[in-house]
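This is the structure, below, for whatever I ask next.
Only a single protein chain was left out; the remaining protein chains are all shown in position.
The chains carry the letters A and B, assigned in the order they are written, with residues numbered from 1 in each.
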C-alpha cells in the first residue's frame, strides 16, 4: 500500500511557513525555490507598471526587519518573531512617537486577544503593525521607537506554472495563491496539495493537459489572465485550491456557471464517495475563482476547500499555523482531487454507431451467452446504458447519474464498446 | 412619522359605499366624481353599441327606485335601504302578482339567511330582487306590488384613467373595478388603495409611467383593451387590485406567464417582508386579470388581494360592508404595493464595462483600502455581486435572489458602479 502523502505535504507546509510572502518580493521567490525541489516550474517575472486588465502591477515590496521598541530598546513587537507582525506592503518608517499616535498603526483582534491578525495595505501607502490585544494592553503609555526596514520599489511580480502534458491540449487549470505570509491553511496547505497532485498526475499521461498556477492572489491571477487572454479558451475546467488542510469537511464552491462539468464532476465524486461535504453556490468573494469566473472569462473553475474562506476563527490570524493543518486532512483533499480528475479525465460523450435497436453484444463476445438469468450483471447493464444514451448529448457522467451505476464501470463499458466499434468519439 | 393612510382610505370607502354602481350609469360617474376629489382623472364615455373585441358596449342602466310592497303598501324589499336589493340591470317593471310568481324573481342565500346576495343580469333582459332568506320566510302568501323604476337605454360606458408620468414611457398598469354597488371589500377597498397609491407615486418621478384604470369589471377592461390594442405593448407590468381591505393575509395571483417580472417582484417583496402571504398560480377566473392575461394579450399582469375572489363568506353579500374592511389592512395592501413598485422601478439589467477580471475598485474609491480584514462589508459585497452578474442576462432582482443581499443594497451598488463607469445600462 502506498504510504499516505499527508506527512510529506505537512513537512512542505512547515518548510514554507516562516517565509515572508506577499503579492511580490523575495518571499514569493523563495517559496517557489522550495516548490521547485518537488516540481519543475516555469517562472514569470512581470515588471512593475505593467497593465494587467483593469490593474497595474504594483511596486515590489521587500522587508528585512521591523519592530516596535520601548525607549529602553526592548522590542515589544518584532517581525523576527512572526512576519504577521508587520502590515504587508508597509512603507519604511523609523520614528519615535507616543503610544497614542502609534495606536493608529496598530491592529489587534479584541475578540481574540491572544492572536495576531493578518493585515495588508497593497494599494494605499501605509505602514502598520499587527499584534495581540493582550500585548497592546500590556504596553504602558509613553514613547516608542518604530522601525520598518522595507523597500517599495520598481521590480517584478513573480508567479510560476507547472504543466503536466496530456493527450489533448485542452487544459485543466489548478490554481493556488502564494501571497500569504505565515498562514498555514490559507494557503500553504493548498500549495502542498497542488504540488503533490501535479506529481501524481505526471505518473501517467492524462487525457487533459493540467496546468498548475502558483501566483499571488487577485493581482497574480489577473496578471496571468491578462497574459493568457488570447488562449484562455483552452482552459476547459479548473479548480482553485485553498484552505486545504484544516479538520473540517470538504466544501466545493461551484463555478459561476453553476453547472460546468467540473461542478458536476466534483459533486458526483463527493456525493458518491460518502464523505461528509458541502456544495455551495458561486459567490464573487473568496479566492481567485473571483477572477477566473468574472463575467468576461466565465471559466468553468470551481474552488475546493475544507472549511471555506473566512469560515474558521483561526482564519487570517497567527493561529493558522502548521499545527492547525492535519496531514490526514491534506491527504483527503488530495484524494478528492485525484478522484475528481479521474472522472473528469475519462468523461466522454460517445455516439452509438448502431443506434437502431440494441446491437447484438453476444456475437461480439460482449454478452453472457446463456440468457434468461434473473441477475443482470452490472458490466452488461453498463454497456446497455452507455449504448442507449450515447447519442452525442449524454456524457458518461450523465449516464452515471441517470443509471446509478458507478462511473468507472460505465467508463470501462465505454472503452470496451469503443474497441468493438459500437461507439465513436 | 407619516400617519397611516388607513383611516383616510377607509373614509373614502364609506363615502363610496352607498352609491349604486353597475357596469354603466350614473353610479359609476358619481363614484368617479368622488375619486376626482383625490386624483385628477381622464374620463372616457364609450357609446352603447360600440364593438369592443368580441363584445358590444351594452345599453346604459340607471335606476331611481325599486320595491316590493304588500297590498297594504308596506315595502318589504326596498332599494332605498340597500342597492343590493335589486338585481343589477333589472328592466323596469310595475305589476301586482302573487308571491308564487314573484318568487321566480327573488334571490336569497338559504345558507346565510340574514344576508342579501348580490346578483346581476347584464346581458339577458330580466328583473329581480335580492333579499334575506329570513325576509322571504316572513312574507305571507298573497299578492305583492313590484316596482322597478329603471331605464335601460342607449347611453355610454364610463371609465377613467389617471397617469403618473415616469422617466420612460413603458407603463405599469394598475387596475381596479368600479362596477360593484354597495360592496366594500369588493371593490371599494381596491379603489381606495389605487387612489392613495397613485398619489404616493406622484410625489416623485418614477422610472415607469404608472397608469391607473378605474373601469367596470370585464366589459370595462375589454373596452379599455379594445381602445388601446395598438399601444398595448407599452404595458410592461401590471397589477389588478381587489378585495384589498379584509383582515386576511395578502394573496398574490401570478400572471398567466407565471414568471413575469411583476410575479417575481411581488413574490420577492412578500417573501422578504416576512408578511404571511400566499402566492397562487394564474387561473382564468377572478378579476380583470382574466382579460389582461387572455392569450392574445398575455400581459405581465398579476392580481393582489387579501382574501381572494369568492374566498370569504361575506363575498357578494350585504355583509361585505364598510365594517368588513379594516383601515390597517388597506394600509398594509398599500404598503405592499409601494414596496413592490419600489423594487420594480429600480430593477435594471446592467452590463459590466470591465468584465475581464474584477475591476480595481480601490483606485476608484469604491473599496476599503486596508485589505485582509475578515469581515466583508455588505456594500462592497454588493458591488462584487453586481459586477459579477451584470452580463445583460441578470437583473438586480436576479442578483438579489442569488446573493441573498437586500435588493436596495444591490440597487445602490448599481447606482454607484454606474456613476463610476463600471456599468452601463
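In the analysis below, contacts are C-beta pairs under 8 Å (C-beta built on N, C-alpha and C of every residue); 3 or more make two chains touch, one makes a residue touch a chain.
Owing to the predicted nature of the structure, the values given are computational and were not obtained by experimental measurement.
Visitor: Can you tell me which of A:102, A:172 or A:389 touches the chain that was removed from the display?
Guide: A:389
Visitor: If the hidden chain were put back, which of B:48, B:294 or B:353 would touch it?
Guide: Going through B:48, B:294 or B:353 one by one, B:294 is the residue touching the chain not shown.
Visitor: Among A:181, A:248 or A:359, choose the residue that contacts the chain missing from this document, as touch is defined above.
Guide: Once the missing chain is taken into account, the touching residue is A:359.
Visitor: If the missing chain were put back, which residues of chain A would it touch?
Guide: Chain A touches the chain not shown through residues 352, 354-360, 362-363, 369-374, 376, 381, 384-385, 387-391, 402-403.
Visitor: Can you list, in ascending order, the chain B residues touching the missing chain?
Guide: 53-55, 88, 117-124, 126, 218, 221-222, 225-226, 229, 256, 281, 283-285, 290-291, 293-298, 310, 315-316
Please note the rule applied: only the chains that are shown with their structure count from here on.
Visitor: Please compute the C-alpha centroid of chain A, do the same for chain B, then give the distance between them in whole Å.
Guide: Taking the mean C-alpha position of each chain, the two centres sit 55 Å apart.
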